[in-house]
Structures are given as structure tokens and as C-alpha cells.
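Removed from the display is one protein chain of the complex; every other protein chain stays in position.
Chain IDs A and B follow the sequence of writing; residue 1 opens each chain.
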Amino acid sequence: MSAHQADDPGSRLETFSGNRGLQIEEPLIFEQDSPGHCGVDLPEPAPFHSRLGGLERQGPIGLPGLSEPQIVRHFTRLSQKNYAIDAGLYPLGSCTMKHNPRLNEKLARLPGLADIHPLQPVSTVPGALELIDTLAHWLKALTGMPAIALSPAAGAHGELCGMMCIRAALEARGDRRTRVLVPESAHGTNPATAAACGYTVDPIPANATGRVDRAALEAKLGSDVAALMLTNPNTCGLFEREILEIAEAVHRAGAFFYCDGANFNAIVGRVRPADLGIDCMHLNLHKTFSTPHGGGGPGSGPVALSATLAPFAPLPWIVHGPEDLEFIEHKTGAAENSLGRLKGFHGQMGMFVRALAYMMSHGSDGLRQVAEDAVLNANYLRTRLADDLSLSFPGPCMHEVLFDDGFLKDTGVTTLDFAKALIDEGYHPMTMYFPLIVHGAMLIEPTETESRASLDQFVDVVKALAAAARSGDAARFRAAPVHTPRRRLDETTAARKPVLRWRPEPVQREAAE
Amino acid sequence: MSLLRYTKDHEWVRLDGDIAVVGITDYAQSQLGDVVYVELPEIGRQVEQGKEAAVVESVKAASEVYAPVSGEVTEVNDTLAADPAKVNADPMGEGWFLKLRLAHPRELDGLLDEDAYKRFVEDQH
Partner (left out) sequence: MRYLPLTAPDRAEMLAAVGVDSIDALFADVPAAARLSGPVDLPRAMGEIEVERSLSRMAARNVAAGSVPFFIGGGVYRHHIPAAVDHLIQRGEFLTSYTPYQPEISQGTLQYLFEFQTQVALLTGMDVANASLYDGATACAEAVMMANRVTSRRRAVLSGGLHPHYRQVCATYARFVGFELSAQDPRGGEKLARLIDPSTSCVVVQNPDFFGEVRDYAELARACHDAGALLIVVVTEILSLGAVRPPGAMGADIVASEGQSLGNALNFGGPHVGLFATRDTLVRQMPGRLVGQTVDADGRRGWVLTLSTREQHIRRERATSNICTNAGLCALAFTIHLALLGETGLTQLARLNHAAAVTLSERLELVPGVRLLNRTFFNEFAMRLPRPAAEVVEALAVRGVLAGVPVSRFYPGNAAVADLLLVAATEMTTAEDMDRLERGLREVLS
């Protein structure tokens, strides 16, 4: 084993086990199989006659057997290799990585909310309808919109819902339009969604202030434009100041104004999107409303709709009947022009509970404070880092601040290298290389749940790294990260020769035959 | 002797008789980084000059490869499926993408020759 080399930033003391203190190497469950073992004790049924019609499985599935202690240890060790909001600041722009309150987890697990089946007689779940209706009420009040579709399962799903409603509305008035305008700074889901709905995507450039170029936008408007998809505040963290004029121009052209609500955290409680002239906006409950990111999901993407678009909302609907809440599951009555279903069953109820608990905890005053603190925190970072990094656009930002790699010019350090060095310092990097309209973008969103001390610590580290890059210490950045469970991984080979599952060793397969 | 021409989108085309061999230039592969996959057209497809003929993927990006000239695809480089790294290692030789039967040989006249392309690349910096 090699000795510890104190001067080499890339070396570490080798251990016999390969473990490093609390960082424990953990194989796959398939590599820990004790055939016949089980982590669950189940009874044996009384004898019965199979009704599978001879279609029983022939041969083993190949799943490994482990005991409960082994499983708990396995997943505990895996968890220790993950960064998380609970562990530290996660300054990912456009993701809104705020604290996930644990009250929400407790309430989502109440049997009356978790242990109810979507197909129970509606008379047995009035509380579920009430909860969903209450959530809808809060979201309508915050957006100022008269209607909300709750079934989309995630933000991108909500975008699809919104664009489908727009297309349905246009078809209903016999208006065939083929183009959708999307800013170049937009998140990739926007053009992907528009294309999925059968539209051609026409990009709009940004102007020198980082906002959408209104003249270019108006020049592209025409009677063949179905919609503008705009994010506000935009993906550069800036409020589109000309939004009222833009909305007017879009409507004059007979088109619809879709707003991507990913950045609602900047304005919640201070601005109602309806007052900005939008027709349709999706919300991300897993961003603005704190439902946990869970390593990549589940999300929830309700869509606020104007009165014109409301009739097309997907099923199911919960409406106020003469006496009670009514549950509409088919295209009948008021819902006859609904899009139909976008998802099985009724939507992400588990996320509705969490989001409502979050909103009720904050109240309208607290939610307004959320936006203010989110914007203040981002501007505080902007002010303190403006001299060390290169601010892409002048002036105040909203809830996130955009830098680019200008400050790294001639240092031999890229945005990627800078981010990997930040990992060694104990931080998840900011969003990198997005939006595409600046070079080597670094988009930082602290959120309102970071304390001043947390921000100051982050600023100190980023300043130190920027200084290190400028002083020529490129080696540190290129080697980074060195203190993590794994160092930089070979993504090229992973894409050239994809290995997407575990397979048993060939020698074992031959033995089995 | 075969004729070699370049486009401003960093494709090259080499004429061998009436068959044109198409690939991407060394500059293009260096900009892309490690190539992980190449999406090639079907044999028999008609491609138009300046329109998409293939897609080359790196880990983080997918770039369109435009046909430098119009024609019918007669052959594609199947070896790239197993070894896309050839595009990086030998972009002008073993990393070729496809072969076309030329529809309009005059189209070659409008493309850059070796010197013109070299100057064009230098101006990019």
C-alpha cells in the first residue's frame, strides 16, 4: 500500500478495507445473495387449486435474498454517499432546493390520507375531496387564476397539460396555428413539450439585459402563433419587466400566454401571475411548495388556467355542487370538453398533502415573506460575489443570480472544474451550463431557508476558489473532487458501452444450464 | 486523385468518382469532445445539401451533421456503432460517416477548399 503523501492534493491514505471512515464501500444487493434468504416472514397458505391456467413462471426470477439487517445496512450505507438539503446548501438555480418540513411527512402518512384507494366510493372519501379542493383554493388565490388542473405528475407533465389545453382551445374555435415562441434561455422541457404537441418551435433571443427581446418577439408574432412560453422570473433570475406589453402583444395576435412557473418562489405572495396577463401557468409543488425532491421525484405539476382554458382541463375535476363537492371522472356536463386523462387516477395526492401543510404553516403572510427572503438572499450573494465572479447581467436579480465563466478566462479552469472543486469544499454545485445564452453559466439559487451564516460561509469559500483559480492553481480544480465517495466518473465509456443493469457472471449461467 | 472540400459547418466531403464520402473535421471533433454515438441515415435515403443527414452525440450534446452535397445514401459506416471513438481518433479517415451518390456535382464548387477552410477555422478564434 502506498504511503500518505502530504503534498499531493490527490492522494489519500489507503486502507485495507477500501473504506474511509464513515464512507463504506457497498456492493450491489445482487452480489450479496444468500439463496433462500428473506427479509420478510410470510405465512404459508392452506392448499388451493391454482387458477393461473398453466401460465406459472418457469424458472427463477434471479432476485437476491438478504435479511432485514443486511438490507437496512445496505441502504443506510448508500444514503451516506448522497449530498442532501438536510446536509447543506444546495444552490441549484431553477430547482428551489428549500428545506423539506418534516410535519409534511407526518401528515402525508395519516391513514386517512395515505391508506385511501382512488376507487373507493366517493362517499367514503369526503375528506380527500375537501383537501384537494382546499389546495386548489390556495393555489388559485396565490396565482389569481380562476381554475386549476391538479392531475399532472410533474412540471414537464404540467407544461404538456397547459399546451394541450391551449391547442384544444384553438381547435375549438377552428383556429389552426402551428408555431410556439420559446425564449432561447428556456428550460429544455419547454421546446420538448411544444414539439410533443405538434408545434414548431421558434426561438426568441435575449436582449443585453438578459430579458426576452420584445422587438424580436413582436416581429415573430403572427396569426400562426399558438402561444408564447415564457418563464417569469426568467432563467437568468430576472423579472421580465415588459411582461404586460408582451402579454398584450401576444393576445392581440390571438395567441395564448403560457408561463413556466418554475421560478414562482421569487414572487409568491407578492405578485399574482393572473395580473401579469398570463393564460396558463404550471406550478412545481416540489419547488415552490417544498415537497421533497426525493432523489429525482415524485413531483407534482398543477396548472393554473384562465376562464377560457378552464373547460379543457384534464380529468378528474372536483367542483362545488349544490350541497357537496362533486367528483367528475368523465367528459360529461361541465367537463364535456375536457382533454380527458393525462394520468391514471387522480393526481399526486401525497404531494397535495405536503404542499397544503406547507402553505398552511406559512400562511399568506409567511408565503410573502418566503419570496422576499428568497430574493434578498440571492441579491446578497450577488452583491458579495460580484467582484469575484462575472455577473452576466447588470442590476438586481430576483431569487437566483446568474454568473458566467468570464472570470475564469485564461486560468485553465472551466465552469465544470470550478463546480467539482466546490464539491470538495462540502457544497453541491450550482446549476451549470444553463441557461444556454451565456458561456459556462453558473446559476445560483440559495432559497429563503438558508441562514445568513450559511450564505456567508458559502461566499467565503467561493471567493477563495475564485482567487485560487486566478492565481494559477488549475491542478486543484482539475483533480477535484478528491474527498468524495467517488472521483470524476467516466461518462464517455458509460455512454459508448452502456451497462444498464447487473448481470450474473457468465460462468454461473453455464453452471445453471 | 480525389477532391476534398469543406463546409462552414465543419463537414468534409471527398469525391471518389461519383461517390462522395462525408465526415466531420478534426476541428469539429475537438469541439465536440468524446463522441459516444453516431446516428446514421438509412441506405437509399435522399439527402439535400444543407439539411440534416446524421447526428453525432457526445456525452453532453447532440449535434446535427448537415449534408455538404445532395444525393442518395449508398453506404454508412457501421463500424462507428461499436467504436464511435474513431470519429475522434481519425475524423478524416476511419471516422467517415456516410457515402452519397452525387445528385448535383456542381454543388461542390460552392464549398471551401483546404486553404479556405483552414483560414475559416483560424478566424473562429
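In this text, a contact is a pair of C-beta atoms (placed from the backbone, for glycine too) under 8 Å apart; a residue touches a chain by one contact, two chains touch by 3 or more.
The shown structure was predicted, so the numbers you read here are calculated from the model rather than taken from an experiment.
Taking the complete complex into account, the chain left out of view touches A, B. Of A:H37, A:R252 or A:K409, it is A:H37 that touches the chain left out of the display.
The residue touching the chain not shown here, chosen from A:A136, A:V212 or A:L342, is A:L342.
Not every partner is drawn; the one left out touches chain B at residues 36-37, 57-62.
Going forward, only the chains that are shown with their structure count from here on.
Averaged Cα coordinates give chain A a centre that lies 38 Å from the centre of chain B. Of all the residues in chain B, the ones that touch chain A in their complex are 33-34, 36-37, 57-60, 84-85. Residues 433, 491-492, 495-496 of chain A touch chain B in their complex.
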